[in-house]
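Take this structure first; my questions come after.
In this view, the complex is presented without one of its protein chains, the others remaining in place.
The letters A and B name the chains in turn, as written, and every chain counts its residues from 1.
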Amino acid sequence: MAEYKLDCLHEVCPIPLLKALKSLEKMEIGDILIMHTDHNCSIANVVEWTKKQGHYIDYIEIAEGEWEIYIEKAR
Amino acid sequence: MGLYYKIVKKPWPYWVGGILLALLNISLLLITGSVWGVTTGLLYWGLFIIESLGANPASWYYFNVYSPGFRGGYTLILNPHSVLNIAIIIGALLAVLWANQYKFKKIKNMKQIFFALAGGILMGYGSRLSFGCNIGAYFSAIPSFSLHGWVFGVFIFVGAYIGTRILYKYII
Partner (left out) sequence: MASSRIEELKRQKKMEVSKKRNQIPYAILLTIAVLIIYLIITKYQITFGNYWVIGILLGITIQRSRFCFVASVRDPIMVGSTSLLKAILLAFIISTIGFFIIQYNAIASNPDIRIQEIPGQFSPVGIHTAIGAVLFGIGMVMAGGCVSGTLTRLGEGYAINLVVLVGFIIGSILGTKHFSFWDKLLISNAEAIYIPEYLGLFPTLILQLALLCVLYYIAHWYDKKSNIMASTM
């Protein structure tokens, strides 16, 4: 039930998505990934991809144009 | 709060974007008689810059074949292509500000600069060969029933495949 942090500030598309994908591969079921991103597209494409994979996901806006995305590996 | 959140804060579904872009492109053709294109305007900015530096691009072969043919009141900076391109930048800024989500994002490192510059040059050069980018030679060309749109549409996937390989090899 570990928590991992992933810093994706100032990254260009599709790096945030690929970083998330790579981290999720190493994680155990039940672990949570916390992504910190300022890429406007992340809250669309990371969310969509993760949902498709069947993991739990939600996000909140923590500053203007900055989000924290939470992903719980479900399978 | 609900409606504001849905329209201004939350990303619209992609299909909504697709429908609106199609309707805007049709409106553009209907109202102005020309379709959406991006590259020509940027080429003119480049020409303006090198002309100010002392070059004479008007003598280039390209302009013997395809003259810009400016009407009265149009220049390299003041022309419909420029207006459209600047409006797109301002429109995006407007949308982010209304969402309270504007943030200036710094450049991260040299690697990012290298890939941005190389990618930009490849796109610029490519768009001269194919007479437009994914907008002029694809998004506007396919609905015009012009064959070059379909050719562009097929081969952009080949390019994207090579690009993705490069991405995996050098960026990740």
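Here is the rule we use: contacts are C-beta pairs under 8 Å (C-beta built on N, C-alpha and C of every residue); 3 or more make two chains touch, one makes a residue touch a chain.
Keep in mind the model is a prediction, meaning the values are calculated, not measured.
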| item | value |
| --- | --- |
| Where the missing chain touches chain A, by residue | 12-15, 17-18, 21-22, 25, 32, 34, 40-41, 44-45, 48-49, 51-52, 56-58, 60-65, 68, 70, 72, 74 |
| Hidden partner chain, residues of chain B it touches | 7, 11-33, 35-39, 42-43, 45-47, 49-50, 57, 60-62, 65, 73, 80, 83-108, 112-113, 115-149, 151-164, 166-168, 172 |
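Operating definition for what follows: only the chains that are shown with their structure count from here on.
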| item | value |
| --- | --- |
| Where chain A and chain B are represented by their mean Cα positions, the distance between them in whole Å | 29 |
| Touch list for chain B against partner chain A, complex | 9, 11, 14, 96, 100-103, 105-108, 112, 115-116, 167, 171-172 |
| Contacting residues of chain A [partner chain B, same complex] | 9-12, 14-15, 18, 22, 38, 40, 43-44, 61, 63-66 |
